[in-house]
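As you look at this complex, bear in mind that one protein chain is not there, while each of the others sits in place.
Just so it is clear, A, B and C label the chains in written order, and each chain counts residues from 1 on its own.
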Amino acid sequence: MAWQWFHQWGSPRWFYQRSGVWLPWLGGAAGLLLAIGLVWGLALAPADFKQGNSYRIIYLHVPASFLALAGYYLMAIAGAIGLVWKIKLAYTAMKCAATIGAALTFVALFTGAVWGKPTWGTYWVWDARITSMLVLLFLYFGVIALYQAFDRVDVANKAAALLALVGTVNVPIIYKSVDWWYTLHQPASLKLTGESTLHASMLQPLLVMVVGFYLFYAAALLLSMRAEVIARESGGGWVKALAAGQGGGQQL
Amino acid sequence: MHPLAAHSFPPLDSALLAFDAVSCERGGRSIFSLLSFELFGAAALQVQGDNGAGKTSLLRIAAGLLAPSGGRVLSRGEPVDSDRYRFGSELLYLGHHAAIKANLTAVENLQYTIDGRHRFELAAIFAALAAVGLAGYEDLPCRTFSAGQRRRVALALLLLSDARLWLLDEPFTAIDRGGVAMIEQLMAGHLGRGGAIVLTSHQPVSLAGLRTLNLTSGADDE
Amino acid sequence: MSGPIDWQFESWAAFWQMAGHGPYVWAAVAVTAVVMVALLVAPLRRQRRLLAEVRAEQARAARRAAATADKPAGGKI
Partner (left out) sequence: MNSALTRSLRRELLLAARRRGELANPLLFFVMVAALVPLGISPQASVLAELAPGMIWVMALLATLLSLEPLFAEDYRDGTLDQLLLAPAGMVFVILGKMLAHWLVTGLPLTLIAPLLAVLLALPAAGWLPLLLGLLVGTLALSMIGAMGAALTVSLQRSGVLLTLIVMPLYVPVIIFGSAVVQRAIEGFSWLAPLALLGSISLLALALCPLVVVGALRLTASD
């Protein structure tokens, strides 16, 4: 039964309908959690004794950083599934995950830079964690640029999937080498996102935000995949029916 | 009948295109030498010859793209280089590759012509595209077109432009039978208006008053 | 949630100021919000555009059928 379920994912039409059902729930849950987490983090959690209120950016920076890295691995895994089992939907997931991952990596970098200003006085510090994040952003851009370079979609899929896989092997190496580089040059100073022990009342909103971000990622991914599926299946009958249907009223 | 341009060209007092003992060299090798002919209005010349006989070089010399190694190319009695603007505006050269941009749609390729001289109305463009059998493909990017379809977009430019002298390099490549008949019809229409054509092709061309010039055997049967 | 909700800031103004760190925190929140909204809106707009393109393709096919219907012997690729 599991195998049959696994292959069901292969049919884009089936995916479009199933995702249509889950999307409202996913989006709603994500919105709720994000709202609660943000209010809790910005207004209710106590200020940090050393950094004052600027630490509140952690409620955006840390979840975005988690997702940036997790998103890259998810993209690579989707690519691998596409390469091994030839499931087109996996390639679709890979392509959409690349864009969303790059966007969230940018968010992580931007929030990190803004957080750096009150903490260290300059927007950009070549801190080990942030430098690795910048390299990760370039890895994302590499996959996206390679994907767009090919006219034929199936070649683009395979090439991008391969680059993503190569990237996953390199990410740990990059992170370690940047850490080594950072300790080589840097006199001891506060690591921006070091494991400074957060007080429980600060940690709880962070967990809520992280879960909220993951749900948001899933919702954004499904939305983007639905558009991509329509783009790839534009010849299909069901897309024509959908187009005709959507010509008039709005139905998801 | 020529679907778009109604007016015919004014009469000519001297040859629209004349080769005066023109010779051509490529990489030290003489391709053809001391070639002379004259082309007046309402006349067509088919240049034949084996591969490498210099058919394309002859057309490029006529268009002014390639400088002859000897002799002169005249238009209306004067050397072509003296008044490049006038000769350029009377000439349309269709080379091996249809000068079509793959990323633009068929309509855009005709709207934004390269030499910036032509400005065609949308209706004329749609009519020309329909005349060359591309109705329904007007707003598709040309990269989705086959080689034959791209060449037809270039041929649509022939219809739209008011150039009097057509220089066509292998106009029938990648064109199906229906297309060949259509092109011959276009050429007949152009001759009817007093235009002149020089074309290179391996296929026999059924066109009234067509003269042939064979580069390999040197025969020039008037 | 331990005890009653204890707001950290007395007034909205204090909340906006955040003891001097307000601009940084709100800049970060603003950019994150913009990016996340874009990530939701962009696919929806793309989907609408793609469906419109499908309709345009159908219109194109109709034009092609009409062109071949009235002159079947005409030049066809």
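Before moving on, here are some points about what is shown:
Going forward, a contact is a pair of C-beta atoms (placed from the backbone, for glycine too) under 8 Å apart; a residue touches a chain by one contact, two chains touch by 3 or more.
Since the model is a prediction, treat every value here as computed from it, not as a measurement.
Within the full complex, the chain left out of the display contacts the shown chains A, B. Touching the missing chain, out of B:F37, B:Y93, B:Y137 or B:W166, is residue B:Y93.
In the complete complex, the hidden chain is touched by one of B:A102, B:L122 or B:A208, namely B:A102. Residue in contact with the omitted chain (choice from B:A18, B:A42 or B:A63): B:A63. Contacts to the hidden chain, counted on chain A, fall at residues 113, 122-126, 131, 134-135, 138, 141, 145, 148-149, 178, 181-182, 185-186. Panel shows chain B; residues 60, 63-67, 84-89, 91, 93, 95-104, 108, 112-117, 141 of it touch the chain omitted from the view.
Simple rule for what comes next: only the chains that are shown with their structure count from here on.
We define each chain's centre as the mean of its Cα atoms; on that basis chain A and chain B are separated by 56 Å.
Annotation for chain C: no residues touch 2 or more other chains.
By the touch rule above, chain B contacts chain C in their complex via residues 130, 132-133, 135-137, 139-140, 146, 148-149, 152, 176, 178-179, 181-182.
Interface residues of chain C, counted against chain A in their complex, comprise 2, 5-9, 15, 18-22, 24-25, 27-29, 31-32, 35-36, 38-40, 42-44, 46-48, 50-55, 57-58. If you check the complex, the residues on chain C that touch chain B are 56, 60-61, 63-67, 73-77.
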